[in-house]
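The structure under discussion appears below in the form of structure tokens.
Heads up, one of the protein chains got dropped from this complex, but the rest are sitting where they should.
Going in written order, the chains are labelled A, B and C, and every chain counts its residues from 1.
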Amino acid sequence: MGVVRLGYIHVRVTDIEEAKKHYCQTVGFRLVKDEGKRVFLKGWDEWEHHSVVLEEGGIGVIKLGYKVAKADDLEVIEAKAKTFGVAMERMSAGDNLETADGLRITLPSTHTIELYHNMTVTGSDVGRINPDVFPRDLVGIGAPRIDHALLGCDNVNETEKFLIDVFDFYQVERLVPDLEHQDVSLATWLSSGNRGHDLALIQGEGYSGKLHHFAFQLQEWSDILHAGQIMSMDDVPIEMGPTQHGITRGKTIYYYDPSGNRNEVFADGYTAQRDRPTIIWTADHLAKGINYVNRTLAEAFTTVLT
Amino acid sequence: MGVVRLGYIHVRVTDIEEAKKHYCQTVGFRLVKDEGKRVFLKGWDEWEHHSVVLEEGGIGVIKLGYKVAKADDLEVIEAKAKTFGVAMERMSAGDNLETADGLRITLPSTHTIELYHNMTVTGSDVGRINPDVFPRDLVGIGAPRIDHALLGCDNVNETEKFLIDVFDFYQVERLVPDLEHQDVSLATWLSSGNRGHDLALIQGEGYSGKLHHFAFQLQEWSDILHAGQIMSMDDVPIEMGPTQHGITRGKTIYYYDPSGNRNEVFADGYTAQRDRPTIIWTADHLAKGINYVNRTLAEAFTTVLT
Amino acid sequence: MGVVRLGYIHVRVTDIEEAKKHYCQTVGFRLVKDEGKRVFLKGWDEWEHHSVVLEEGGIGVIKLGYKVAKADDLEVIEAKAKTFGVAMERMSAGDNLETADGLRITLPSTHTIELYHNMTVTGSDVGRINPDVFPRDLVGIGAPRIDHALLGCDNVNETEKFLIDVFDFYQVERLVPDLEHQDVSLATWLSSGNRGHDLALIQGEGYSGKLHHFAFQLQEWSDILHAGQIMSMDDVPIEMGPTQHGITRGKTIYYYDPSGNRNEVFADGYTAQRDRPTIIWTADHLAKGINYVNRTLAEAFTTVLT
Partner (left out) sequence: MGVVRLGYIHVRVTDIEEAKKHYCQTVGFRLVKDEGKRVFLKGWDEWEHHSVVLEEGGIGVIKLGYKVAKADDLEVIEAKAKTFGVAMERMSAGDNLETADGLRITLPSTHTIELYHNMTVTGSDVGRINPDVFPRDLVGIGAPRIDHALLGCDNVNETEKFLIDVFDFYQVERLVPDLEHQDVSLATWLSSGNRGHDLALIQGEGYSGKLHHFAFQLQEWSDILHAGQIMSMDDVPIEMGPTQHGITRGKTIYYYDPSGNRNEVFADGYTAQRDRPTIIWTADHLAKGINYVNRTLAEAFTTVLT
């Protein structure tokens, strides 16, 4: 069955107290474990132990954890990955808090991806018996869960091929230079199931190893406004939105955490399917693809990665 | 990869002209082919040839077509289904318009399911190159696509086991008599990917072979109101809603087509995952599970199937 | 300038503790003063001292306070009211907490209306200098303010004439038996400004002196769903909705407080204007006028008043 979703992400932050305040009071994630310079967080609708890990010291992404459907998937993926000659190692139970053993892969784009099958299930805040649709004690934006990440690459085609062949992702949408060069990916949106993207890539010189953003999932357009209202109250810098993407049709705000990592709140978007014809965006339509309503992009959007 | 989604549904209607008018002018589906007593329709965001087929003569469901991810899946499923001893036959290219060969299975619940891998791709109304987020010429509700079906069963556990074992569906939510009998399914919501249900079952004496409803997918809560406004203008009988489900958290209106088949417009709901703990609803909370806001159910909801 | 809005309402409740919990934890009004058997509440966006007063002992409405624009209005209204021969008296400063003197009128429908010009201004929860769009500490539904009341009458035409002639209200919409009897009001929606109704009347035998409902104002359709979700969590009985009114086009849920008084959450609706042609609803379209989406009315809706 392969890789099914982004399960956790470790992110560097410059000031752990400031970051904790932001992710808990503004985003509304729950503090699961506080180790001082490292904290573990989760959204109210997530059932595993944690999803966001903040580590003090700089900015940028440390590693991403993707869940696999079955324990056996790890071996299948390991075998396939070998043919690409990427750096790879087995990780042990305990390498990650409350997480069993797994596989640590260095993508061609140099990002560290950990594949895991078991993390302690601590349950969501509404439980699994006759659950309410949300808990009463939401804070700030009250984000229920993480959604996806967009990573930088010096060569999207190379990493995209790896993710499709080894992780069995499929390509939902693709940015190409023009209709004559549809085989050249300048950016790619990859999914394993029915969501518009579980992992996306964007190309740029020196982008490898960098994070463009990771996203929190909200439900719909009214939640995007609510998130924007909270961001205003908490002086969160917004880069783009509220708007809709042409790509994935998701509703969105891009913003920065206090350390300068870009984040997104992302809602709905269409139901992706493996046999849905891949949508092609040409580079001259990129602004419309990202920011459908306004058709503009801040320069930072394609130049600032952390 | 197995069965991925509801691809088409054939439904009986008492008056084809009246039905055509309803599904095209009210629901907003496009007429793809008109054979007089049988018509083929599709939503603006569907890329295959058709999804809803109306056939004059009575009411109720004739058959449902589920798409499989790979041609090879047909053989795998055939082999697994044999162990259940269900009636089954190969269907030929041309048995269904613009559809290649496949597999026709009679579920333990006596419903006919056709599994297919190839239907002619005619494209969506917004195309695949730099697409707009919707076409300008929407009619009525403007539903983009079909979503799922809920079928009646005399014995849910039996058919549920078949669908899980043979179709590789997983159980997202389950209705049980009480917490002491969590292994008894009175209703079940089954998914193959990240959607709350691709196929659901509800138990009742004499329900086998019957349709509770099939659903059109809308985007969000504001679209549900818009659908309700159009239903009011067109005198469509509404059974429940606008409301939210506790089960799946989808936003919904249940209504009847002019022949008396129950339909639903269904929007958002949470992202299902194969490893998400199955949500359990006890029978005493059924009304809240179906109609979260009002916590009431019309008697017809659990007694009228077609 | 005349009467401008519903400023306060005194309502009887059977159990003051239960009522306090409902109006504060579920509706989200703030407790301003607690006198034990009588409590004063206000919404976060109201600037005067209080708006809802709950008094233990039975159910139903005790009196309604309408604000007048200028102190002089009281005399003008007193003079006009005299020609109708209704019971009337001056009320003194202190008759109502933090409220100056005014005029107490018994409507032809026997309801007590108090007209006042001055209540202590305590300010809204967001202040008046560079205010945020809502306060962070909302509870439950978080209703910002009261909106309107619908009162019962044995003879709508009579009280409607009084309210138009004396209070200078104008008629926004009217329910009539049929197009041949447009001068007979079975129900009427009266406004003083741009809102769909500041006071409405509905006719029925024995209705005089009774309350059909009073409403809390929310902003929009997404807030109506949120209110419904909270009502579900708190087991609040819902009579109708979420739906839209044909009359006023407001979005709505009707529900009951723990004592059995009917309340409404009401959002948007069109901008009324004094010169907008009065909308006429014929009795055969009443269900559509009240419950536009579903076109049904619970029997209680037109028979239960408190």
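Keep this in mind: a contact is a pair of C-beta atoms (placed from the backbone, for glycine too) under 8 Å apart; a residue touches a chain by one contact, two chains touch by 3 or more.
The structure presented is a predicted model; accordingly, all values stated were derived computationally and were not measured.
Trainee: Thinking of the whole complex, not just what is shown, which of C:Thr188, C:Gln229, C:Gln244 or C:Asn263 touches the missing chain?
Mentor: C:Gln244
Trainee: Considering the complete complex, identify which of C:Phe40, C:Trp281 or C:Phe301 is in touch with the unshown chain.
Mentor: The missing chain is touched by C:Trp281.
Trainee: May I ask you to list the residues on chain C that touch the chain which is not drawn?
Mentor: Where chain C meets the chain not shown: residues 1, 4-5, 45, 47, 67, 69, 121, 123, 128-133, 144-145, 179, 193-195, 217, 219-222, 244, 246, 249, 268, 270-271, 273-282, 285, 288-289, 292.
Trainee: Please output the residues of chain B touching the missing chain, sorted low to high.
Mentor: 132-134, 136, 220, 222, 229, 232-233
Trainee: Touching the absent chain: which residues on chain A qualify?
Mentor: That gives, for chain A, the contact residues 221-222, 225, 228-229, 231-232, 235, 238, 242-244, 251, 253, 288, 292-295.
Going forward, only the chains that are shown with their structure count from here on.
Trainee: Chain B and chain C share one sequence, so how far apart are they rotationally when you fit their Cα atoms? Give it in degrees, rounded to a multiple of 5.
Mentor: 180
Trainee: Would you kindly say which chain has the C-alpha centre located farthest from the C-alpha centre of chain B?
Mentor: C
Trainee: How many Å are there between the centre of chain A and the centre of chain C, using C-alpha atoms for each centre?
Mentor: From the centre of chain A to the centre of chain C is 48 Å.
Trainee: Round to the nearest whole Å and give the separation of the Cα centres of chain B and chain C.
Mentor: Centre separation, chain B to chain C: 43 Å.
Trainee: Listing for chain B: what residues touch at least two other chains?
Mentor: 221-222, 244, 288, 292
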